[in-house]
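Let me give you the structure first, and then I'll get to my questions.
Right after this comes subunit A.
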Amino acid sequence: MSNKITGLFSDYVAGRMSRRELMIRAGQLGLGAAASAMLLNQAQTKAMAANFDWKKENGKAINLLLNKHPYTDSLLMQIENFKQLTGLKVTYDVFPEDVYFDKVTTALSSKSSGYDAFMTGAYQTWQYGPAGWLVDLNEFIKDPAATAPDWNVGDILPGLLHSDAWSGVPGEVLGGPNAKQWALPWGFELNSIAYNKRMFEQAKVDPPKNLPDLIEKAVKLQTDIKGIYGIGVRGSRSWATIHPGYLSGLTSYGGSDFTVENGQLKSAVNSPQCKAFTKLWIEMIQKAGPKNWTNFTWYEVGNGLGAGASAMIFDADILGFFQQKGTKEAGNIGYEGFAANPDKKEPTPNVWIWSLAINAASNNKPAAWLLLQWAAATQPTLFGATKADLVDPVRQSVWDDKGFQDRLKEKYAGYLEQYTASAPGSKIYFTPQPLFFNLTTEWAASLQKMYANEVSVDEGLDKLAESVMGQLRDAGIVK
Partner candidate 1 sequence: MNGKSVLRAVALTVIGLFFLFPLFWVVLMSFMTNADILRIPPSPFFTPTLHNYTALVSGELVTNVGTQKVTYMLNLFNSTVLSAFSVILSLILAVPAAYAFARYKFRLGEDIAFTLLSFRFAPPLLVLLPLLLYFQSMGLYDTYFGLVWVYQLITLPLVLWIVRGYFEDVSEDIELAYRLDGHSWLSTFLRISIPLARPGIAAAALLSFIFAWNNFIFALILGSSRIQPVTVGAFAFVTASAIEFGQIAAALVFSIVPTLVLAIFTQRYLVEGLSLGAIKG
Partner candidate 2 sequence: MPFLEITGLKKSFRNHEIIRDLSLDMERGEFLVVFGPSGCGKTVLLRLIAGMLRPDAGDISIDGQSVTEVNPEYRDVGMAFQNYALYPHMTAFDNIASPLRSRHVKEAEIKARVNETARMLRIDHVLDHLPKALSQGQKQRTALARSLVGRPSVVLLDDPLRNVDAKIRYEMRFELPRVLRGFESTVIYVTQDYKEAMALGDRVAVLVDGAFRQIGSPLDVYDVPSTMRIARLFGDPPINLVPVHPVTANAGIEINVAGATVRLPPDGADFAGRECMFGIRSENVAVSLEANDGIPVTLDAITPLNNRVVMLLRGAEGTELFASCPQGGPMDRLRGQYQAWAKLDLAHAHFFDRGDGVRI
């Protein structure tokens, strides 16, 4: 029986049978859709082995450090296939996101070989890379012996791949000529609007076109509908407050964190564009934001939308994606790409990229690379995107995949459109420099002060710029 089944799927993978036919035959063998999917996945994994020796590290063992996250769930669902494919022993440590990066930083700083590969964000690599804790993945990507010919790095969205590559020279553009590929994009989030259709219909407004429009509509929404607030955005005293909506909007208004003049970083947080935008931003929150904005993290923003406390959010698209299931407002969530600047049509969303990286102290780098390569390969990514929540996937081919598109159309109406609108302009808009967290944390703190009217926007941003330059000087980054 089992041979019959596996035979069936390998036939399909080998192209000796149509997908329709496969599903019928599978049905006859009494397999549910889910089960068939697993088997198909297995068969396809085997197929990967056809033209590349995945078994070259056979018998070795690798240990992973992972963050509790839907992406991780998707990886672990398929991990058995990877073991079969490579003959590697795989163990893993999963830590809650609240404490995950504390664990990563300490583990890496101890230079122990305990973990071979781990999850990281792109911003963290700006610390880990220069610290010498990461491996330049180009060694492997560019080495035909190490990477499967059909792996097709070109299929990974270039903006993301570049965002994970940096030369280590402060201010030098991401993915530049002598950039090192510190990490491999695995799944990502871009920032756009997710809104509550029910409320929008009730208040007879359609999705906002730009920031002034958004403020207006947000105010209307919360005056028309009792007990809600117009717009949810993050506001806690953390770097995480800056990178989603705020920086995306700032970019749209032509602002940036730094300007680079002949190789020298110069803080631009107090540029006219930046001040103009920040004034609007603070106004937006004061007029239509949540009461306890300064406590707002990813979770409060999400809960607000999901539980119908907020009419819309300007944050990661997948945050809206998650609210579409199992929440009070499930099914009412709509998605919209967003360009804050009235004079701009194309959204310029900043992105967060969950990536995989290899510990420089690892003793099994080639084995670790096999895992990275596999995790970001077309097939497991597709599986994750369709059968789990590896959304947004980093491969163009997956976005083009009919199955994935169907899934989105079915349950997440408007998500695909939102993505297509946002994707072209989406990348990391921060200037890479190792004091990223110092800057953004302080930035968040001063936004909070402006919100409480303790300082004016102008004064706050001037102070911030000053302090940032001071720290860059102390660190010897600028003269």
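Inclusion criterion for the candidates: all candidates are chains of the complex that A comes from, given by their letters.
The rule is simple: contacts are C-beta pairs under 8 Å (C-beta built on N, C-alpha and C of every residue); 3 or more make two chains touch, one makes a residue touch a chain; residues count from 1.
Nothing here was measured: the structure is a model prediction, and the numbers come from that model.
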(request) Any copy counts here: identify which of 1 or 2 touches subunit A within this complex. (result) 1
(message) Considering only the defined contacts, which subunit A positions touch candidate 1 in the complex?
(response) 68-70, 73, 76, 93-99, 102-103, 106, 109-110, 112, 114, 227, 298-299, 302-303, 306-309, 318, 322, 325-328, 330, 388-389
